[in-house]
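One protein chain omitted, others in place.
The letters A and B name the chains in turn, as written, and every chain counts its residues from 1.
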Amino acid sequence: MATKGERILEVRDLVKHFPLTQGILFKKQIGAIKAVDGVSFDLNRGETLGIVGESGCGKSTLAKVLMALERPTSGSVTINGRDIAKAKGPELKRMRRNIQMVMQDPYTSLNPRMTVGDIIGEPFDIHTEVAPKGDRRRKVQELLEVVGLNPDHINRYPHQFSGGQRQRIGIARGLALQPEIIVCDEPVSALDVSIQAQVINLLERLQNEFDLAYIFIAHDLSVVRHISDRVAVMYLGKVVELGKDTEIYDKPAHPYTQALLSAVPVPDPEGREQRERIILQGDPPSPANPPSGCRFRTRCWKAQEICAEEEPLLQIRQGTAHESACHFAETHDVVHVG
Amino acid sequence: MSNDPQVGPVQTVTAPTPPGKLKKEAKPASLWGDAFYDLRRRPMFIVSCVLIAILLVMSFWPSLFTSINPFDAKTCELATARQGPSAGHIFGRDSLGCDVYARTIFGARNSIVIGVSTTIITAIVGGLLGLLAGARGGAVDTVTSRVTEVFFAIPWILGALLISATFRDANLGIWIVVIALAVLAWPMTFRIMRAAVITARSQDFVVAARALGASQSRVMFGHLLPNAVAPVIVIATINLGGFISAEAALSFLGVGVQSPDISWGLMIADARNRFLEAPLPLVFPAVFLSITVLAFIMLGDAVRDALDPKLR
Partner (left out) sequence: MRKASTDVLPAEGGLGDEPLLAVENLHVEFATRAGVVRAVNGVSYSLGPGETLAVLGESGSGKSVTAQAIMGILDMPPARIPKGEIRFRGTDLLKLSDEARTQVRGQRIAMVFQDALSSLNPVFTVGWQISEMFRVHRGMSKRDAYNKAVELMDKVRIPAARQRVNDYPHQFSGGMRQRIMIAMSIALDPEVLIADEPTTALDVTVQAQIMELLAELQRESNMGMILITHDLGVVADVADKIAVMYGGRIVENASVHDIYKTPAHPYTKGLLESIPRVDLKGQELYAIKGLPPNLLDMPTGCAFHPRCPYRQDNCVTDNPPLYEISGTRSSACHYWREVLDGDQG
């Protein structure tokens, strides 16, 4: 195994546009939904990169492109030196062993017609070289144990488990091929509050045990902060700010990050009347027709003429130690904690 | 294993039904187990099953029900044509003096064989094409869907008349009816399968399988088919009754089962001229036909309620 901290995933200028077409027989492209529009980041072994953003910001599409479930319009996703976005056939299948996912909804992500043993054993049926046939049942039981489920329940069906237990089954399936990277797309948001902490602890324990790297996509900022080493904030298909968790949460530089952080309800009523709150007006614009220049300018209180004319690039700006994409980036602690 | 108390054995021993799913059956079972558990409690299911069981026995061992062999010309006496019920002939005699009861019993076989074979053929052909179209999408879907629309546009009775008239000389016996009905009926199964597959295709577990690197055929037969087959089974059961009545209609019109073979439709056609004088030779096959069709429709309804309560 390679050393800790080695770069295992490189995403460069990733773009995913979904064409909007008109007509039945002769399809004419009349536009495109720019779901992901030029995203770059790296991921190191054993590290967690949190990705936050609101619905429609492209974070789920990003997950699908990383998993090679969607082909990117352009850009590359390089895993251990090879571009999964261009891989095909047996090569793609082999590369999938390195990157797996945990999905949001534990009720729809497990096939209701299959037993738990079949669900967790499916990776071995697909990648027959990973485990010899006679070994699979034992392997599945080991996996059940690893995620804290009773190995004797191998013949049960998903509907016999609660939401949190199903999510553990989904995690066991993701672990089966011993991947280096797991993409977690909102893995706890469908769970009851008292169960969320159990699943987060499990994910952290597995990370330490197997030296996994996570892409942790979520809208719950406090959960992301707890689990992530670095955080990327997305808005309308672009990363607007990227940095270490402390940098993003304590010294946010982009106005959107500041608004997002200040909008999160704090589970402490003390001083709630005095708390600074930036309430954005309106909804995010449509990704089919994003604003020119800076995409956040239509909701931004700092917007000037330059914001409409020139797109701010994601880079380290004056007065900040991490990357942000705002002409007027300025750190401002909106949460005031610690 | 770590010694972490949070993931220790305490929470692993029980797997109770999640509170949100309370109205589902608490007993552990698969879809089919659940459905069967549900079905056993439905009077409609039990009644239709008993009726169908009797019909099946009747079609395979008709001699259990009657000692008269209606294919034996000696059992018919022209002199007693259209005689009312009597001790040995409880349903009376038809226009050729043959026993109506024995002919009705023997008529079950053709109805069942035609109904069941047509159902199996349409389910396989329509189901597989629907699976393919729904799973692949794109050009495959467009082409197959347009083809089915052409078939939908044919009025079925005209189409069936045309097909059976065309192949009349091929000496296919009752199979000509099966072919005519199957050719016209598979698009319905196709549509239902296609719609169910498209619904299943967008579910997360299919995405998860693809992310694991599952092949197209594994996704189709391992994930999509098991999750889409329920409505096809429901519609097949309901259609079975429809095919039986369609067979009767074609035989009645003279393009279905041909004499000397026996069919309820044929018997009804024979008896219709003298219906007012001798109604029984028409009434008995008609009643058997209705009960058979009803039994399959009831079964289909019960199966639908059990498999897919949302369709109710």
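The rule we apply is simple: a contact is a pair of C-beta atoms (placed from the backbone, for glycine too) under 8 Å apart; a residue touches a chain by one contact, two chains touch by 3 or more.
From a predicted model like this one, the values you see are computed outputs, not experimental measurements.
Within the whole complex, the absent chain has one touching residue among A:E10, A:E54 or A:E330, and that is A:E54. Among the residues A:V15, A:V130, A:A263 or A:A288, only A:A263 touches the chain that is left out of the figure. Although one chain is not drawn, the whole complex shows that of A:F41, A:F124, A:Y157 or A:Y249 it is A:Y249 that touches it.
Of the candidate positions A:K86, A:H226 or A:K302, contact with the unshown chain belongs to A:H226. What chain A contributes to its contact with the hidden chain is residues 54-55, 162, 164-165, 192-198, 200-201, 204-205, 219, 221-223, 225-227, 245, 249, 259-260, 262-270, 272, 277, 279-283, 337-338.
Rule of thumb we're sticking to: only the chains that are shown with their structure count from here on.
The distance from the centre of chain A to the centre of chain B, each centre being the mean of the chain's C-alpha atoms, comes to 48 Å. Contact residues on chain B toward chain A in their complex (touch as defined above): 1-2, 4, 6-9, 11-13, 15-18, 20-21, 24, 28-31, 203-205, 207-215, 218, 222-223, 226-227.
Residues 64, 67, 69, 92-93, 96-97, 100-101, 103-105, 108-114, 122-123, 125-127, 145-150, 153, 156-157, 159-163, 165, 170, 173, 177, 198, 201-202, 205, 209 of chain A are the ones touching chain B in the complex.
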